[in-house]
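Right, one structure below, let's go through it.
Every protein chain but one is kept in place in this view of the complex.
So, chain A:
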Amino acid sequence: MASRVQKKDDDESDFLFENLDKGQVIQEKRAFNESPIHPRKCSLVISQFLYLLSRGDSFTKTEATDIFFAATKLFQSKDIPLRRLMYLLLKELSTISQDAIIVISSLTKDMSHKIELYRANAIRILCKITDSSILPQIERYFKQSIVEKDPHVSSAALVSSIHLLKVCPEIVKRWANEVQEAISNKSNMVQYHALALLHRIKQHDRLAVSKLVSNLIKNSLRSPYAQSYLIRCCVEVIEETNTEDRIFREYIESCLRSKNEMVAYEAARSICTFKNVSNKEINSAVGVLQNFLNSTKPTLRFAAVRTLNKLAQTNPTAVIPCNLDMENLITDTNRSIATLAITTLLKVGNESNVERLIKQIANFLGDINDEFKIVVVDAITSLSQKFPKKYKHLIIFLNKILRDEGTLQLKQATLDAILTVVNNIPESKEIALTELCDYIEDCDFPDLSVQILHLIGQEGPLTSSPAQYMRYIYNRVLLDGGIIRAAAVTSIAKFGLLYEPMKEKVVILLQRCLLDEDDEVRDRATLYLKLFKENDVRYLNKVLMDDVPVPLNNLQKSLELYLHQGDFSEPFDIASVSTVVETYQSPLLGDGKSPFSTGASKKGDSVTGTPKSNNASNNNNNNEESSGPESFATKLSQIPQFSTFGKLLKSSEYIELTETETEYVVNCVKHIYREHIVFQFNCTNTLNEQQLSNVSVKMVPSDPKLLKYECSIPIDVLPYGEPQQCYVAIRYIPANGYPLCSFSNALKFKVKEVDPSTGELDEPGYDDQYSLERLEIVPKDFLNRAFVGNFSEEWKKMSEDTQLVQTFSLVGVKSIDEAVKQIIKTLGMAPAEKSEVVTPKSAKHILYLTGKSLNNQLIYVRARMKLDQSQTNTDVELTIKSDDESLNDFVISAFIEK
């Protein structure tokens, strides 16, 4: 048949249609008007239109209407292939063209035609152009077609009715009897379509659905599609009604034995989602999936391993019988299958087989690309949390990847992974350092060398034999480029500081660097040497060991601002730099969730389907925040009403006062001054048909005695989509204590409707208000972060006489990690000595925090915590030291009522 088509067109071009021009084809619709009709010519023109549509060309309403009307001429033709094409063209154009209902009479005429193909296709177009006013007139054609014996017509009518159910549900529901009759049609597809329609008609009546489903179970449907559909119905009935009736579960179980793969699979995956499943059920379901794992068809393997991957989250033991089969899939040519297999295996892995698994994965590393290796690295890293004892194998495995050929991206991911392991498992330190030392001897990426040198300097001196690392570090000074040499010099100095016995050797090595050709290297060496000679340990510590305690971006902005202001009477204070971005988790530590649980989803193979928009909006917030606080001071000082308030002491983080997807989105920043608080409300109007004016926030305090209203600055005009700020200022008397209270808030404004198309305002508008979430003033608003070189020394120096000790319980906090985060968040102080890092699964922990009051009194906090016996709460003993007892009381008040 194809040859027949080709014969005509071969002489034109290789691909007849590829360069088809829309305008030209539209001209050719003339052919439809010719008499007599030339079927071949017309077919060709229709094919061209259909091709343009499927290629993505758009037709204007007028064009579509013209073609549609021209094509209706073809109802006169008796040529069946032409008619078939005409129906498709009319169907495709019916949604674009105007007045498509004009063809209803021609179509209804076709409905009584003897040729089934006409009836089937006519009804498919009818359902597209009809609405609730027309449908009653042509209802009988639908009813009569539904019960037709011919499967083509019946299926077409049923599927069309399913579509119509969305347009005029009431009318379609009247056809239930006919649909019921169609279920016994001999055709498999008709049976399926009838079942789907009937189920949808009854969807809102639980009892009716449950009755329908149990009837059909007994009826033993033949169609695989109908069986699959019925399985989903059974799941729905079981979930919604919690029925005790076994027949639904038994039906699903019986479908496991179906010869049709689709049905057996549908049954198996349904059973895997059951909440209370018996061992027998789950075992037979997993058995089916296990067979699929060994199928030659990739789709079957994929389906099975994807389902097992999900099951492994809720019921890992059930998956274990498939472990061997999944291990074979690690090398599957389909990467999606291999990824799922690996992540599943790691989920169900146990102490005894994890070693073998790592070896297995190592064996096929050569065959896979870098992108996929990163997936593997992530998955492997997560194992370090689950099986800390296996660190040796993990480190060796990761090192192998580090040394093999690969992109910087892969190497960085791998190095990060090693750091994560070292951070989580202190025992792994030595072997990791040894391996990394070897690696930098032969490392092509200066970035990585620098990071590794930093790590060796940090951790090397604390190991059992620090001396062994020195050779590797000094080799870098001899052999590598400037940036690496500089890092190496710093690393050497750290050994001198942290490991007393090597101090003299370090000094000698540093002296050798004084003549280095690179400025940075010489400068560093000179500085360290001087400090070593003066034995200024405190300063050495500061220079060598302290990380910059604030995000570098913020530091840069603060410094720029400081220089810009030109007032150098006070030295620059690093504590004034905002730390807001720090809410962002350090990538090295991961976020409690670990790559493990999200394993496959990370690289786009989203199995769990985490909503991405959510993440995106968080990122936005963070960006905003990092750019925000630094400019607050300048911005606020420009507002005359606030100019007398003095220096801005602290700005809070953003607090959302609405959901982020409401009509009006409002968040608030609290700005603290010595005697005033300014509430800055960032308001966004998300309704394009409204313009707001005179927008302000009305705040009602829970304890009016604590403060005095100062002033309010409204927003004059708040158009759609442009965020603006309004302010409320209050005054308090510091001597009487800080005004810890809460406010109920409402957004007040005048609404004017806007015509979105013309932008015209509907005067005069009306007043309205919108209630917001409550807002609190908490102790943390008056506390800043502070940084000290050596916490334990400072802690010892502070007297114990004035310290305050309080014990309490964090109710519902089930892990130490969570408790640490909550305490840091509540106090808004800076963690010291890396005590915010919690060993996974530990049951107790000590957290050190430093902070200062607004008048720069230092505060030290030690929090000892442990999980209580029920493992559902965390007991905390908080010790607070400062020079001011009332300040201690103030700090502890942050936990009252918690």
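Keep this in mind: contacts are C-beta pairs under 8 Å (C-beta built on N, C-alpha and C of every residue); 3 or more make two chains touch, one makes a residue touch a chain; residues count from 1.
One rule holds for everything that comes next: contacts and distances are computed from a predicted model.
Peer 1: UniProt names the one chain left off this complex as which of "Protein UXT homolog", "Ubiquitin-like protein ATG12", "Probable coatomer subunit zeta-A" or "Methyltransferase small domain-containing protein"?
Peer 2: Answer from the record: the omitted chain is "Probable coatomer subunit zeta-A".
Peer 1: Which is it among A:101, A:189, A:545 or A:717 that touches the chain not included here?
Peer 2: A:189
Peer 1: Out of A:70, A:134, A:162 or A:761, point to the residue that touches the absent chain in the complete complex.
Peer 2: Selected residue, touching the omitted chain: A:162.
Peer 1: Which one touches the absent chain: A:32, A:251 or A:265?
Peer 2: Reading the full complex, the residue touching the unseen chain is A:265.
Peer 1: From the list A:175, A:302 or A:890, which touches the chain that is not on show?
Peer 2: Selected residue, touching the omitted chain: A:302.
Peer 1: Looking at the full complex, which residue from A:148, A:253, A:332 or A:781 touches the chain that isn't shown here?
Peer 2: A:332
Peer 1: Going by the touch rule given at the top, which residues of chain A touch the chain that is not shown?
Peer 2: 1-3, 5-6, 9, 14-18, 38-40, 43, 46-47, 50-51, 54-56, 58, 78-81, 83-85, 88, 91, 117, 120, 124, 151-152, 155-156, 159-160, 162-163, 189, 192-193, 196, 225, 228-229, 232-233, 235-236, 261-262, 265-266, 269, 297-300, 302-303, 306, 332-338, 368-369, 604-607, 609
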